[in-house]
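With one protein chain held back, the other chains of the complex are shown just where they sit.
So, subunit A:
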Amino acid sequence: MFITVAGEKKEVKDGLTVTELIAQEDVETPQYVTVSVNDDFIDQKDFENYALKEGDSVEFLYFMGGGR
């Protein structure tokens, strides 16, 4: 199936979970990333069981603490 990850269309295996996608995408500090699917946030505790569907759009939002 095809999903969109951070604006890029990608082919992934059917039923890929958010946890699997995080591993596949090599997300930095995966335990502190915020994930949205189709503009809705997914609870961290649901990552493991959340199966993505064809056409889903996934965004990773990262902590960025710098400024001075």
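Methods note: a residue touches a chain if its C-beta (ideal position, glycine included) is under 8 Å from a C-beta of that chain, and two chains touch if they have at least 3 such contacts; residues count from 1.
Everything that follows uses one rule, which is that contacts and distances are computed from a predicted model.
**Q** Given the choices "Enterobactin ABC transporter permease", "Stability/partitioning determinant", "Molybdopterin synthase sulfur carrier subunit" or "Thiazole biosynthesis adenylyltransferase ThiF", state the protein name listed in UniProt for the chain not shown.
**A** "Thiazole biosynthesis adenylyltransferase ThiF"
**Q** Using the touch definition from the top, which of A:11, A:40 or A:54 touches the missing chain?
**A** In the complete complex, the chain left out is touched by residue A:40.
**Q** In the full complex, which residues of subunit A touch the absent chain?
**A** Contact residues on subunit A toward the absent chain are 6-7, 29, 31-32, 34, 36, 39-41, 59, 61-68.
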